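Note that one protein chain of the assembly has been removed; the remaining protein chains are unaltered in position.
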Amino acid sequence: MKNGCPSADYSIHAMTETLLTIDCPDRVGLLARLTQFIATRGGNLREVHQFTEETSGWFFARMAIETKTLSVTIPKLREEFSALGSELKADWNIADHAQPKRTVLMVSQSGHCLADLLWRWRSGDLPMEIVAVVANHETFRSVVEREGLRFIHVPIAKETRAADFEKVGTLLRNLRAELVVLARYMQIIPESLCTEFTGRIINIHHSFLPSFIGANPYKRAFERGVKLIGATCHYVTPVLDEGPIIEQEVVRVEHFHNPDDLLRLGQDCERLALARGLRYHLADRVLIHGNKTVVFRD
Amino acid sequence: MKNGCPSADYSIHAMTETLLTIDCPDRVGLLARLTQFIATRGGNLREVHQFTEETSGWFFARMAIETKTLSVTIPKLREEFSALGSELKADWNIADHAQPKRTVLMVSQSGHCLADLLWRWRSGDLPMEIVAVVANHETFRSVVEREGLRFIHVPIAKETRAADFEKVGTLLRNLRAELVVLARYMQIIPESLCTEFTGRIINIHHSFLPSFIGANPYKRAFERGVKLIGATCHYVTPVLDEGPIIEQEVVRVEHFHNPDDLLRLGQDCERLALARGLRYHLADRVLIHGNKTVVFRD
Amino acid sequence: MKNGCPSADYSIHAMTETLLTIDCPDRVGLLARLTQFIATRGGNLREVHQFTEETSGWFFARMAIETKTLSVTIPKLREEFSALGSELKADWNIADHAQPKRTVLMVSQSGHCLADLLWRWRSGDLPMEIVAVVANHETFRSVVEREGLRFIHVPIAKETRAADFEKVGTLLRNLRAELVVLARYMQIIPESLCTEFTGRIINIHHSFLPSFIGANPYKRAFERGVKLIGATCHYVTPVLDEGPIIEQEVVRVEHFHNPDDLLRLGQDCERLALARGLRYHLADRVLIHGNKTVVFRD
Partner (left out) sequence: MKNGCPSADYSIHAMTETLLTIDCPDRVGLLARLTQFIATRGGNLREVHQFTEETSGWFFARMAIETKTLSVTIPKLREEFSALGSELKADWNIADHAQPKRTVLMVSQSGHCLADLLWRWRSGDLPMEIVAVVANHETFRSVVEREGLRFIHVPIAKETRAADFEKVGTLLRNLRAELVVLARYMQIIPESLCTEFTGRIINIHHSFLPSFIGANPYKRAFERGVKLIGATCHYVTPVLDEGPIIEQEVVRVEHFHNPDDLLRLGQDCERLALARGLRYHLADRVLIHGNKTVVFRD
């Protein structure tokens, strides 16, 4: 226990369960083969969601497997599953939740999402290992370091942007980041990094996408006179604010709210949408298919 | 097509899909056996939700099976499944959505839920066969009859209540009602009828249960000064407003709303909660377990 | 009472209250002058909302005045107020709610909003006089006529569009329409009509504007993979879907919802957003300023 906060207890639950996520072309008997595979190795299923999208004929499934009755280890399970996976032409993953994902948070000068994520991580609601917080400003050094976490300042300047982001890329590789969370980072990620970390960079955009793509969404929402504002948690792709959406949240606003009020009210949406989207990702509850997501919510 | 409204088209979709719903004690390999059973008969699974409740160790599943590739008829499928069902000590059902449920609507003098249900039924959103509307007042005879539906007036008087409800019971039996919907019926159903039609009477209560059980919930909500009011769709049991909850809806209210405003705003909650709860039931998406429900929402 | 539905009772409440709405440049002592004006004529204020927008320095107010203690008639009150109104360079209105607005509903082939409006009007929730329902298809003639309302079919054809809409314009003038409600009319209103009826045409758009302006919003929402869909009630201006927004509503959707599901779920948003926006307008609770609205909700 650090700083008077209860330490994360997710490892206990994680060690009793593994997750198989899979998507592939549909066929008759597919779920039977998968469940059979698990059953013959003694695995009990706590929760299964399977869903075939009608238009594309694509099969998606998420299976939570109790590990205590399994007759094989997780690595062995993976090895044995790989032949089946290949045969089905499937994208699949057997998660090892005992190993929380190595995560890098990136921030700029707005700290509401960072503070929220740190608290939820500390409380055990977000099972990740924060290997560093990378920022283009020094603003939140002490907020981060007092949690016993590493804070790395990588300034981004207009003139040296390409080189600066090469430093970021090198850093992410050296840190062996499995996930990057842009907690209001306010910088456009270069295409090469987006591609290298496909499906592994999560952003929170401060509007209800596809409304108000780009800069100053609250100001534009104020000018348009919308009656609800929102936030969108999505994977980052090279096209700005166009990546697969994981979660969205909205709040009602009225004529008496000025742009500062929208910003204040919107921040609660941002925090909730990011925390939920991130939690789904960390629990392997999100499958990406094309530019959309299948989210098995918890 | 009647009265210029499009006729219900649910039969088309219903004929391409059947649903297996089941709940029983959990064991290793259970879902594998079920999916195997379907696969060996050529059935493809469009959507599967399975969930085991940790505290009770109870297994719940809902499987949507494409019928066009099935090698057996639905009645045959049922017959063959019954041995497995017995072995698993399961409550189970294989639905035949080509046969919409024979449904009786019951109303009193508030028509907002009735009007909403009639419209949704007419639009094809509620796949039921309305065999009659039974009312303790004449108020909505023409509203019902102009839809080409049967309206039956069974007055309920304080002194003759027991006998009046025997008439209602006889009527429901003669109509071979598979489902009874209390669309603001405003009468307490006798215990014997509740028991006879367990899990087949759906009520809409005009409060967010368990708040404001019983009479005059809006008035009491006003007096308590709550900031949200709501409505609850639930199965009727002998204990008033205590049956398994299917769906709830709320709306924000403010100090300037008087009891009439609460009633007006609450009616939108009632209509939505009832329509959604009823739709889930008609699609065999609700499993009752003890005093709770498992709802596989659509 | 017609068709077994309670008749509208709004006239009773309307006769006890009048509304002064006003917007103008702000100055010190403005509300004092207005309230003084009312008080010296014996008017009691039930509810006052006043609000000055900081950025524009514009003053907005809505005052509900009890009429029973007024020493002058409503027409006299108007006459006496006009000098003050001119001096303040104000847009103002003193409503006469004993005279519900002459309203024309316009529909095409989707009836969910029409059915909802008819029911709410019949219940007394929407204090308007429906002088006609104008449609470009015959679909809902009987639904309308059985309410004792006038149904007028004005077909709109691609080749004769301009002439067809001249007929519509003539019709609206002959009917002395004070308000036009596009209840899923699905036709773009010509600029000349938009201008002639500025602030008097209300539309329901089936998306959460400014997302998905134009055609097929549900299909596009499905393709984008948004997690919330919505509807927008707004005044019509010559620029498509860009008029002042009165009300918006959203509903959560998931990956398993197909375009038909979005349509079904979105219709509930459309009905609620239109009914609420229309109600605010009918109660003179909406002030238009530039391309935005001030809505004093009830």
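Note that the chains are named A, B and C in the order they appear, and that numbering of residues resets to 1 at the start of each chain.
By our rule, contacts are C-beta pairs under 8 Å (C-beta built on N, C-alpha and C of every residue); 3 or more make two chains touch, one makes a residue touch a chain.
Worth saying up front: this structure is predicted, and the values here are computed from it rather than measured.
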Which of A:Ala98, A:Ala115, A:Leu149 or A:Met186 contacts the chain that the document leaves out: A:Ala115
Omitted-chain contact residue, chosen from A:Leu45, A:Ile201 or A:Leu272: A:Leu272
Where the missing chain touches subunit A, by residue: 3-5, 47, 111-112, 115-116, 119, 123, 125, 138-143, 146, 256-257, 261, 264, 268, 272, 298
Positions on subunit B where the hidden chain makes contact: 51, 53-55, 60, 208-212, 224-228, 230, 244-248, 250, 254-256, 258, 291-295, 297
Missing-partner contacts on subunit C, residue numbers: 26-33, 35-36, 38-39, 42-52, 54, 61, 69
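To be clear about the criterion, only the chains that are shown with their structure count from here on.
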Geometric centre distance via CA averages, subunit C-subunit A, whole Å: 42
Multi-chain contact residues (two or more partners), subunit C: 256
